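Got a structure for you, written out below as structure tokens; questions coming shortly.
With one protein chain withheld, the remaining protein chains of the complex are depicted in position.
Moving on, here comes chain A:
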Amino acid sequence: MEELDVEPSTTLIPGVGFHQKHLGFEWGPGDLLVYETNYRLQGPRSASSPLVHIVRRDEDICSPILRKLFNESHLIFVGLQKLKEDVPSKNKKSQFVSVSKNYRSVIRACMEELQQNAVSTREGPLASQYGDQVSILLAIELIWNLCEVLFIDAAPAGSLLLLLLDWVRLHKSDVDTRAREVLQSESPALHQSYWDVVISLVLQGRTDEARQVLSKQASLRAESSSVFKRMDGLLQSMPIFNPAGTQTLTEFDVKWRHWHEECDRCLQDNTFASSRQLETICKILVGDEDTLLEQKELLSTWYHFLVTRLLFTHPTIKPPDLHYYAQSSMNMFLGPRASPEPLDIILLSAFEFDLHQVIKDCSIALNNWWFVAHLTDLLDHCKLLQSHNLHFGSNLREFLVLEYASGLFTHHSLWQLAVDYFDHCPEFGRVYLELQIERVPLDTERKAIKVLRICEDRQMSEQVRSICKIMAKRALRNNRLGSALSWSIRAKDAAFATLISERFLQDYSNKGSFTDLDLLDNLGPAMLLSDRLTFLGKYREFHRLYGEKRFSEAARLLLSLMTAKIAPRSLWMTLLTDALPLLEQKEVIFSVDQTYELMSCLEELNLDSKDSNQTDQDEDIESTKTELLRLALARNLAMAIVKEGTIET
């Protein structure tokens, strides 16, 4: 398979390149920044005020209507991935066809909405933009529908033509409009589009409707009614294959040939000589190529011509023979000098059953990966890519899905859809997700939690840690200690938790009270993350117990903070000072043993502080405090001894 060498498109940046000749750039999320510069570093100074330009590749993602397309197709995609593997293949095929139809209906819905908007909007450029998007979606749906008929449904001879007829009818809806117009007019038979309508209906194989319209004519011209009756008869007797019926294809073929011969005989007998139009119709029924080509305007596309031609010459066409007729139809219809459009080439590749070429050409021609990613994924599920001898079958699918999803990731809300797509790319999905999810801007706490949940669900522990750390750091910068603490706990970042706990304690010693009480009171086992955090939690608990007047519990806790070495030495003085009110209560709270322990803590502290260099003033304060404490402890000791020594009578 050779690659068509497609020339890359050039985008011109206005106002750049005049003063300085180099173009600097920087990759951004979903865009590229460019600016005028000079890399040679010694050059003329730039007098003008430089501009930085933001260049984007994909406009489609910004459209709110297309967003609906992305959202709904995402649901279908996820549903498809979850289809059970063990269903028998016959049922599988119908499942896949139904998925394909779902995709197409989503495309159609989106198209209709765009069309409405295009009509109702007043702004010129916007209307034309909508119009463009409608065109693209029309083309996409056309191609998809054909792929469904040929590849997914894989219709055999007989049904194939019927499905192709449906396909053509669906994409040429103006016939219905015109037919209605004619029938609703005062005298339909005299309507200027009358014969066009009849012929169009015949070209689409809609014989019953054609007969209905023809009957209007018959009632008018009594004298030529026999001719009309004859035509009516021909139309009525045209055999249509019924796939669900008991008739075999061979039997149908025989019947059809009989009918074909009858039509031919009518021509030979000049039955319709009196009416030029009826004669034309008869020639069409016989499948006369020249007559068909004369109807170019009514057919409007070469593939309509193809299907009509097959209908009237070879209704039992087999799939492998399709491409020959397709190529020749295109050549005949377009003529020798016209060159085919990309859409034509894609359709032709489809008729030739060259799936890979279809995918490739669509990838090149379209701006967004949406179409090729979803179609290829579906075809891969139908196991069609492998059978076409592509050793990179599943890699192609993954490649396209990854491309599509990566494009979604740059969007502020669609990135969540992308996650599911990555989940279903077994080889590289995870690593792509890890890389891209870190870049989702954490604008709000809510968004951060959303991102975190996605990472936690997938055990992406490094990403979890990183996001929590970023949020913690941000909270700390803005002095929101409670938030910073809870993020560090979630990040399991002991070092940072210690840091924040220190800040809490600093705050406490500055202000005399704690902030974020809710958080501190409900730390639970998270407290154990770091020693300092444990201390903070327990210290807060002490204050709470004191506030609830549960003095003996508070006392016990306070003591344990020092003896269990949870409290840092630097805070012992504070703790001992906190003990003062408990010592000065009327009741004895600290027992004898506890008092002895407190005393030894105080002495330990004194020994240490002899080494530290403090100012004279600080030393004074320290020694005063120590004295106070010693006094209080001694008094408590005395009272405790008495209390414990007294026998209750």
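Just so we're on the same page, a residue touches a chain if its C-beta (ideal position, glycine included) is under 8 Å from a C-beta of that chain, and two chains touch if they have at least 3 such contacts; residues count from 1.
Just so we're on the same page, contacts and distances are computed from a predicted model.
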What does the UniProt entry say the missing chain is called, choosing from "AP-3 complex subunit delta-1", "Ribosomal protein L35", "Nucleoporin SEH1 isoform X2" or "RT30 protein"? "Nucleoporin SEH1 isoform X2"
From the list A:Gly79, A:Pro156 or A:Pro441, which touches the chain that is not on show? A:Pro441
Filtering A:Val78, A:Val97, A:Ala118 or A:Leu138 for touch with the omitted chain leaves A:Leu138
Out of A:Ile240, A:Ile345 or A:Ile566, which is the one that touches the chain we can't see? A:Ile345
At which residues does chain A meet the chain that is not included here? 3-4, 6-39, 41, 43, 45-46, 48-57, 59, 125, 128-129, 131-133, 135-136, 138-140, 142, 171-172, 174, 300-301, 304, 341-345, 361, 364-367, 392, 395-396, 399, 403, 406, 427-428, 430-432, 435-436, 438-443, 462, 466, 469-470, 473-474, 477-479, 499
